[in-house]
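With one protein chain held back, the other chains of the complex are shown just where they sit.
Going by the order they are written in, the chains are A and B; count residues from 1 in each one.
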Amino acid sequence: MSTIPESAQLGNHTVIEKDVTIGKNVVIGHHTIILQGTQIGDNVAIGCNCVLGIQPNTNQRMRKISQIDNPLVIESGTRIGHLVSIYSGAQIGKDVFIGDHASIRENVSIGEESVVGRAAIVELNTRIGKSCTIQTLAYVTGDTTLEDHVFIGPCVSMSNDKYMGAQSYSLKGPYIKKGAKIGNNASLLPGVSVGSNTIVGAGSVVTKNMEDNIVVAGIPAKQINS
Amino acid sequence: MSTIPESAQLGNHTVIEKDVTIGKNVVIGHHTIILQGTQIGDNVAIGCNCVLGIQPNTNQRMRKISQIDNPLVIESGTRIGHLVSIYSGAQIGKDVFIGDHASIRENVSIGEESVVGRAAIVELNTRIGKSCTIQTLAYVTGDTTLEDHVFIGPCVSMSNDKYMGAQSYSLKGPYIKKGAKIGNNASLLPGVSVGSNTIVGAGSVVTKNMEDNIVVAGIPAKQINS
Partner (left out) sequence: MSTIPESAQLGNHTVIEKDVTIGKNVVIGHHTIILQGTQIGDNVAIGCNCVLGIQPNTNQRMRKISQIDNPLVIESGTRIGHLVSIYSGAQIGKDVFIGDHASIRENVSIGEESVVGRAAIVELNTRIGKSCTIQTLAYVTGDTTLEDHVFIGPCVSMSNDKYMGAQSYSLKGPYIKKGAKIGNNASLLPGVSVGSNTIVGAGSVVTKNMEDNIVVAGIPAKQINS
């Protein structure tokens, strides 16, 4: 069984599986499920109807994934909304905010004070720096890097499979450098890099690497000024 | 405790917090959570696994939000799907339909007979008129106005922050006039207005104000006929 400190406030019908660690002054909403091995830091607040600490699953047509031995770790002061799913092996830094209906996969790391918006999705093996903002319904694909202070607008789309399932897997997501800003509903293709402080206009399609400190827009995205 | 009328049909493991008001002939699905102070009108039907009446939450990098004193009010005849989240201070009119996985923020008002589609998201301080349709996975940003009879296609994206987090907040969403129709996956930039009965083509990016009674398309969107 897990040891639950007296300072914890648990909602009704919560499920806390075994080997869960809970810090001081943690709040867990009604019906939320904390799966085996999850580690929750001090002053973390979690909403209702969440599922945290999920082991990955697949069918035979998908990338092979082995059992994740690392737990989900949620550091102190982080706040998680309602109806959220987070996998084992994710590392959520201090004072992060994760919106309702968001989903975060295994082996993702999120730096301190970053924000993952409502219904945003972060796929496996992705690294997100400090003080990043990922807005509502944005899709951060697997095998992606966001350096610090990156802004991803609402409904931004990324992909990491240039052969769209036609070849054996060699997946590479975008690499987005410090301070870059991606406008709403822009699309980033597999493996592209976006330079530091570069701004990508709304609705653009980024098909190749973009330098630092420029503004790009259009389909395909081209420099419009600097 | 809340008073639950005999005519209410409650599913298993529902959670009804204190000061909740429930009208006649209300149906609430299994595992649904009605948080403190929520007001539910007559003949309202709510699905399973919902969280209704949420107080807002933030981290230190996000817009300051104070405790919402107004309750969530759901007027008579409205139907709410499954796995839905709705905040305190939202006012949902009569005979509204809200699809599964949708999320509606604080201080939103939705006029009677409007439809909010499956997994659609409506952010804070937004006003939606009567008989509007917001289709599946559409994103209606904060500080936005939809007049009556507006149609928002599937996967439409909006933004309300022209500086993408780089300056202190002065947020303004789109203003969409009566009877306008926005095609699927179109993007609307912060503060643009779309005229009455104007049609925006699928995949367009609207970067400036559009007149009444025209048809626009492309990136950036331009008039193609009237």
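Just so we're on the same page, a residue touches a chain if its C-beta (ideal position, glycine included) is under 8 Å from a C-beta of that chain, and two chains touch if they have at least 3 such contacts.
Computed from a predicted structure; not experimentally measured.
Trainee: Which listed residue (A:Gln39, A:Thr78, A:Asn107 or A:Ser159) would be found touching the missing chain in the intact complex?
Mentor: Only one of A:Gln39, A:Thr78, A:Asn107 or A:Ser159 touches the chain omitted from view, namely A:Ser159.
Trainee: Please give every residue of chain B in contact with the chain that is not shown.
Mentor: 11-13, 29-31, 45, 47-49, 77-79, 81-83, 95-97, 100-101, 113, 115, 118-119, 131, 133, 135-137, 151, 153-155, 181, 183-185, 199, 201-203, 218-219
Trainee: State which residues belonging to chain A touch the missing partner chain.
Mentor: 13, 15, 31, 33, 49, 51, 54, 57-62, 83, 85, 101, 103, 119, 121, 123, 137, 139, 141, 155, 157-159, 164-166, 185, 187, 189, 203, 205, 207, 219
Just so we're on the same page, only the chains that are shown with their structure count from here on.
Trainee: What whole-Å value do you get for the distance between chain A and chain B if each is reduced to the mean of its CA atoms?
Mentor: Computed value for the inter-centroid distance: 24 Å.
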